[in-house]
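All protein chains but one are shown in place.
Naming follows writing order (A, B and C), and every chain is counted from residue 1.
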Amino acid sequence: MKLLYFAWVKEKAGIAEEDVTLPAAISDVAGVIGWLKSRGENYALAFADLALIRCAVDQEHGDLATPVAGASEIAFFPPVTGG
Amino acid sequence: MKLLYFAWVKEKAGIAEEDVTLPAAISDVAGVIGWLKSRGENYALAFADLALIRCAVDQEHGDLATPVAGASEIAFFPPVTGG
Amino acid sequence: MIRVGPQDFDIGAEVRALTAGRTDIGAVVTFSGIVRDVPLELEHYPGMTEKELARIEAEAHRRWPLQASLILHRTGRLLPGDNIVLVIAASAHRQAAFEAASFLMDYLKTRAPFWKKEERNGEAHWVDARESDDEAMKKWE
Partner (left out) sequence: MIRVGPQDFDIGAEVRALTAGRTDIGAVVTFSGIVRDVPLELEHYPGMTEKELARIEAEAHRRWPLQASLILHRTGRLLPGDNIVLVIAASAHRQAAFEAASFLMDYLKTRAPFWKKEERNGEAHWVDARESDDEAMKKWE
């Protein structure tokens, strides 16, 4: 599964993109974030305030409860500021 | 005083513009229309349905009650349809 | 800015003219009206037209914080697909620009002294005013 990070989430995590294999027990976006935070300080920093984190599963907006089973791409980013 | 007619008001009245001297007793737009209708069939035809007549006194929208004393230009026309 | 006459317009050029060299404009809304279906002739009231459009524009600037605006209306004979009218509202933020442009069009439609004569099946007839235009005006009162 591919994980993508954008804007300050990317900068705080210190990574733009990575391929990971999630533990089988992880079923939703909240689970992915919890697992990432356990992997290193950089993730703990990036995901410190979940109110500021948005996500997309397979390029569609999701939230903490969105299932990740079978997903091929999960992205994390701040609230969007385009336009 | 100059009187102007536009669109189908002009066509029905058969005149685009004329200079007139109003009888002294005429004080408002309604008076002007009444006087015009007494002057000929063409005006009676143009002003047959007052619900469809709009007017401007000195190039500002008015209505039947708008005073005409001192005005230099009165225009009569249908509801506008530009844009 | 007000412009009335037979000349066609280019939306991009008009927007550039309004915004050139400025860094306080963040949002530009344009409305352009195009002739549908049949040819038409636009009559207007020279003199009053310009004054009324200037009054409408001034009212929009009184209601919204606009950096710039334009009302441009063509006159004379126009064919299907031709431009008729262009309204531009420029502001720091988009809400003001959208509302002002919509307001300018609603006011123009009910107050600017233009009259359309359409040519349908070889016959010319004056277009009737639309009640929906009067309705649209009411939301600004």
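The definition used in the following text is that contacts are C-beta pairs under 8 Å (C-beta built on N, C-alpha and C of every residue); 3 or more make two chains touch, one makes a residue touch a chain.
It should be emphasised that the depicted structure is a prediction, and the values quoted were computed from it without experimental measurement.
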In the complete complex, the chain left out here touches which of the visible ones? A, C
Residue of A:Val20, A:Ala48 or A:Val80 in touch with the missing chain, whole complex considered: A:Val80
Which of C:Ala97, C:Ala112 or C:Ala129 touches the missing chain? It is C:Ala97
In the full complex, chain A touches the hidden chain through residues 4, 6-8, 56, 59-61, 75, 77-83
Applying the definition given at the start, please give the residues of chain C touching the unseen chain. 10-13, 15, 19, 21-37, 80-81, 92, 94-95, 97-98, 101-102, 105, 136
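One rule holds for everything that comes next: only the chains that are shown with their structure count from here on.
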Express in whole angstrom the distance between the two chain centres, defined as the mean CA positions of chain A and chain C. 48
In whole angstrom, what separates the CA-based centres of chain B and chain C? 26
Can you pull out the residues of chain B that are in contact with at least two other chains? none
By the touch definition above, chain C meets two or more other chains at residues none
